[in-house]
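One structure coming up, written as structure tokens, with questions to follow.
Every protein chain of the complex appears in place save one, which is left out.
Then we have subunit A:
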């Protein structure tokens, strides 16, 4: 740009020089004047161009400034982003829990299992396995009347969390189970006993208590069902002896291969056979009975016919035969108090004999 401008200035100066020379020589010419004019016009154009150039340059400077400003901004943002990312990465993340249920079982299943194992994990009320629980029992709760009552009447029965005197009396201790279950029961029973002791003659628990209180000390264990009872958190020897493995051992001892042998199945088979045998016997008996009955009926019929024939005969012959018949009837009846038809049979036999004798 500077060179361009220098050239224009030179041209103008040259034009001016030429003009001055021409004027000095007093020989002005149009051409020189026109050249000067053209040079001047050229210069002013150049100046305008220079102005534009300067403007543009200023604009460029401004834009550069803006750019650098924005650049620093970007850098700031980038660095803050980087910092932020670093911070985010530094945060300890928890692993995302797997989709669906967290556990492989439902609450209901869990509760059912807890209920099932409760009788094997918690001793029944009153069973202490010889451990003295009363000494270290936390006494945060104020002792209520029921408590002192229990401690007085049952010195050997120390309190466990879900011990309920009423439960132990009723003997329904099969499921010590969820603590929440017996609690409401216990409270209602407490109310009951309080009511009855104030208003009515003592109902069941108090009478029992007085009976126990009257017993001499050495006899108390005898009426305490939980005395000497132990609780084992594993299958007892008796359990093991009643189990399937023991049953198999018995089979082996008896010389039976337990593989594929099912006592229940065998028992069923045996029963079925017995049943079949019984039925066969029953059928045979019925048939025999029927045959006997037929025979008896036949004989009766024959006896009746003979009787009739003899009566007709006797009516013709006289009273001798009648006395004989009475005798025979008496013998037959007195012999074994048989049913009537046997009487006839006996008479019949006698008659036959007599007839034979006759």
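As a working rule, a residue touches a chain if its C-beta (ideal position, glycine included) is under 8 Å from a C-beta of that chain, and two chains touch if they have at least 3 such contacts; residues count from 1.
FYI, contacts and distances are computed from a predicted model.
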Could you tell me which of "ER membrane protein complex subunit 2", "Transport protein", "Ribonuclease, RNase K b" or "Mediator of RNA polymerase II transcription subunit 31" is the UniProt name of the chain missing from the displayed complex?
"Mediator of RNA polymerase II transcription subunit 31"
Where the complex has a chain not shown, which of A:52, A:236, A:275 or A:311 is the residue touching it?
A:236
Hidden partner chain, touching residue among A:24, A:108, A:217 or A:264:
A:264
Need a quick check: the contact residues on subunit A for the chain that isn't drawn.
104-105, 109, 113, 116-117, 120-123, 127-131, 133, 136-138, 160-161, 230-237, 239-240, 243-245, 247-248, 251, 258-265
